[in-house]
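Every protein chain except one is present and positioned as in the full complex.
On to chain A.
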Amino acid sequence: MKNKTLKMLLISILAISMFLVGCNSKTNKQADDSKKPADSSAPAKDTLVYGRGGDSVSLDPITTTEGETFKVTINIFETLLNYGEQDTTIHPGLAEKWKVSDDGLQYTFHLRQGVKFHDGTDFNADAVIYNFNRWMNGNEKQFPYYTMFGGFKKDKGHVIKEIKALDDHTVQFILKRPQAPFLKNLAMSMFGIASPAALKKYGDDFRKNPVGTGPFKFVEWKANDRIVIEKNPDYWDKSLPKLNKIIFRVIPENTARLNALANGEIDVMDGLNNSDEATVLANDKLQIIERPSMNIGYIGLTTTRKPLDNKLVRQAINHAIDKKTIIDAFYGGKALPAKNPMPPSIEGYNDAIEDYPYDLEKAKALLKEAGLEKGFTIDLWAMPVARPYMPEAQKVAEVIQESLSKINIKANIKSVDWATYLDKANKGEFDMFMLGWTGDNGDPDNFIYTLLDKDSIGSNNYAQYSNDKLHDILIEAQTIADQEKRNELYKKAQEIVHEDAPWVPLVHSTPLLAASKDVVNYLPHPTGSECLSKVEFK
């Protein structure tokens, strides 16, 4: 008898645990009414929890080009100039006013007065000079400074000749030669002005103890878990920030992050899958926020490899790819088909260019002209990681494979881990490959020169494309100050690129964010990082 009771007891315990491990649709329905978030102990809403896919690499913005770093540091540090709220036009930052000499060699900045760093020290001309000296006397391993200003102080190509303080609140930059995107460069998050006192105090550990002038102060960083920043009570704009605290949480998986948002554990998330948009729209507690596009996803056609060294073959491939189908299927319609190597939001975009239409007959004719009407076999490399401009590379590759087979090109889809991928692409070891780029400073130079000039072979010109005429135009455009004239040059450059077809420009995608409905004034910036000082809960 005793045995039997025990038996029943054990069986019921196990049955219950099995039941709990599995899932039961009946309880789901019942529970809908009594649903409440697990973290119900949240205090009054002035703390924003921001869920994102990866951790920052460093909190010293000059030490990295990693976007996850800037999402945080843009709130802690300020730059001399700011971008517009949702574009890359230039606005006052730590510099209230500025003047550029006619020859484009002299930039004078009048600094905001009464600004203090979080450690209580004063922001002034000396602090600006201290920061620039730190950066330009560094090396490639320390600071990616050189990518925007032509090298370091010791290098011939370095743009800045001298920086001097005219008085306590006026700084003057003297350039060796005009650099058209100079102001736009200064607005990049990377060039946030740090407290000289804190830099001296922390040394190498400054990357874990950031001190700037921004609306938020650094509180704590638990690697791969969270970064906490709180309101700077002494911020020069007394009306800001609206929030008391921001917690940046790392939740690597996009769907899990959306689950956390739906459960109220986080208030905002980036990196929403396009395919999850419908789920968010169906939830009346959530909203979708669209980030303005400043990227390009493309198929590189390595111009040094046979048969892609033949322009006709590259043009034929351009005719054979149906961008609209790809956008509808994998970007949820949230992307523009690309025809140029830069997005239309960038000045100098050439809208007069007509894209290669999706036309298989034309493609076949071009292949015939190239003597390849019987087709050929080629490798198509698909990115192993998801990026806003290429969320589902493998599937896009399959569509392209299918299209190419219709013009007798047999594409073998291949992939390899990300580090190896970049390395092999860099060395020109791929035939066709998928890649993309998100702009740094909103300047056309940052797309066309960086991605397609012959100078960039070995860094970002993965297609190994070289055209001397293009090179001359791009170099000229770098050194003239008149934006109208520059725009004309970039339009011409885009014509050359279009004709030579080193890529199939694929899409300019719109990255999506999702947030709880009560989050207001969240304005995502095209560069991928935005200051959250105006964000609040309604």
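The rule we apply is simple: a residue touches a chain if its C-beta (ideal position, glycine included) is under 8 Å from a C-beta of that chain, and two chains touch if they have at least 3 such contacts; residues count from 1.
In the analysis below, contacts and distances are computed from a predicted model.
Enquirer: Tell me the UniProt name of the left-out chain, picking from "ABC transporter permease", "Aldehyde dehydrogenase AldA", "Glutamyl-tRNA(Gln) amidotransferase subunit A" or "Spore germination protein".
Expert: Missing chain, UniProt protein name: "ABC transporter permease".
Enquirer: Would you indicate which residue among A:160, A:211, A:243 or A:262 is in contact with the undisplayed chain?
Expert: Checking each option in A:160, A:211, A:243 or A:262, the one touching the absent chain turns out to be A:262.
Enquirer: Have a look at A:273, A:318, A:460 or A:478 and name the one touching the chain we're not showing.
Expert: That would be A:460, which touches the missing chain.
Enquirer: Where the complex has a chain not shown, which of A:146, A:173 or A:191 is the residue touching it?
Expert: Of the candidates A:146, A:173 or A:191, A:146 is in touch with the missing chain.
Enquirer: Give the residue, chosen from A:58, A:79 or A:403, that touches the chain omitted from the document.
Expert: A:58
Enquirer: Please give every residue of chain A in contact with the chain that is not shown.
Expert: 2-3, 6-7, 10-11, 14, 17-18, 21, 23, 27-28, 31-32, 34-39, 41-43, 47, 49, 54-55, 57-58, 63-66, 139-141, 144, 146-147, 204, 207-208, 222-226, 228, 247, 249-253, 255-257, 259-260, 262-263, 265, 417-420, 422-424, 426, 437, 440, 450, 458-460
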